[in-house]
Each structure stands twice: as C-alpha cells, then as structure tokens.
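I am attaching a structure below and will ask some questions about it afterwards.
Only one protein chain is missing from this complex, and each of the others stays in its spot.
Take a look at subunit A:
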Amino acid sequence: MSNKVIHAIYNDDDILMDAVKKTRAAHHHIEEVFTPFPVHGLDKAMGLAPTRLAICAFIYGCIGISFGTWMMNYIMIQDWPQDIGGKPSFSYIENMPAFVPIMFEETVFFAAHLMVITFYMRSRLWPFKEAENPDVRTTDDHFLMEVAVHNNEKELVSFFENTGAVEVKVIDKH
C-alpha cells in the first residue's frame, strides 16, 4: 500500500487557522503543519499537548543550585577552609552570602543550557541535519498542512480545495 499524503498549501495564516479548525472538525488527522513564522494559537487549534520544557528547566535549575552549593561547600569549607580576608569558613551557612552569586549563576546556567539542549534533542535539531521542509516556499510566505490519505483521495482533495487552499497536492511519501 502506498503512503499517500495531501499537501494543502495556503498563503495566509488566518485562512490556515480556519482550515485547521475545519479539518479537525471533519476528523481528518493532521500529520504536520509547516509555517514560515509562529502562528499564534495554531497549537491550540491543532490540539497539541502543552510543552513540558518549563518543568524540565525548573528541575535543571534545582540541579544547578545543588551543584553550586556542593561545589562551594566542598572547596571552601570541607577541603581547605582557609581564612581569606577574615571570612568565616567554619560552616557553609556562615559564609553563604559570598556563595550566593555563584549559586544563582549556576542555577541559571544549568536551567538555560540544559533546557536548550533538551529542546534541540526533543525537536531533533543539530548541525548538518537534513532539512525536512516539503516545499521551499514554507520558509518564506506559504503555509502547508499535511494530512494522511486513507483510500479517500478524491474526497480529501475536494475538501481541501474548499478550505481556501491555493494548491492541493497528493504526494507519495516513502
């Protein structure tokens, strides 16, 4: 069985949004939507689950502050508690204000960088990755919705022609 998909191409984000809502209402499964810029509310219209990236960032931040605390405690208090300019190095809490800038920066550093790396991994982005856009115009001024075909090619084509698409193509996907 061939793996056919419809590529419905639009040239306006408002029309695209309407088309997405109609497609969802008609219970056609949207495989993917390609847009040149973020379309506000598109994820909601498509019914995509909210991202959990912020939760990841919070956890990474917790790891960061733990790392900062552990590092300063080990170096400054446990390993070699020198008297440096009269700063009390008897226990961590006594000298804590001096460590706060480091703890803060470690928190931000871990939260930011690990979250970005998580984002790259989850969205499969890396240098030399082969671009996946099905139509070069989608990076400039066209919007493309990809919908799978299940032996209902004619019906789908006429459906998408009615949603204001400037072009409807049936593509054989391998």
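Definition applied: a residue touches a chain if its C-beta (ideal position, glycine included) is under 8 Å from a C-beta of that chain, and two chains touch if they have at least 3 such contacts; residues count from 1.
Here is the rule we go by: contacts and distances are computed from a predicted model.
Peer 1: Just by its UniProt name, which of "Quinol:cytochrome C oxidoreductase", "Light-independent protochlorophyllide reductase subunit N", "Electron transfer flavoprotein subunit beta" or "Na+/H+ antiporter subunit D" is the chain not shown in this complex?
Peer 2: Options "Quinol:cytochrome C oxidoreductase", "Light-independent protochlorophyllide reductase subunit N", "Electron transfer flavoprotein subunit beta" or "Na+/H+ antiporter subunit D" narrow down to "Quinol:cytochrome C oxidoreductase" for the missing chain.
Peer 1: Return the single residue from A:A26, A:A54 or A:V108 that touches the missing chain.
Peer 2: A:A54
Peer 1: Of the listed residues A:F37, A:F90 or A:F128, which contacts the missing chain in the full complex?
Peer 2: Going through A:F37, A:F90 or A:F128 one by one, A:F90 is the residue touching the chain not shown.
Peer 1: Identify the residue among A:A26, A:V100 or A:V166 that touches the chain left out of the display.
Peer 2: A:V100
Peer 1: Name every residue on subunit A in touch with the hidden partner chain.
Peer 2: 54, 58, 86, 88, 90, 94, 97-98, 100
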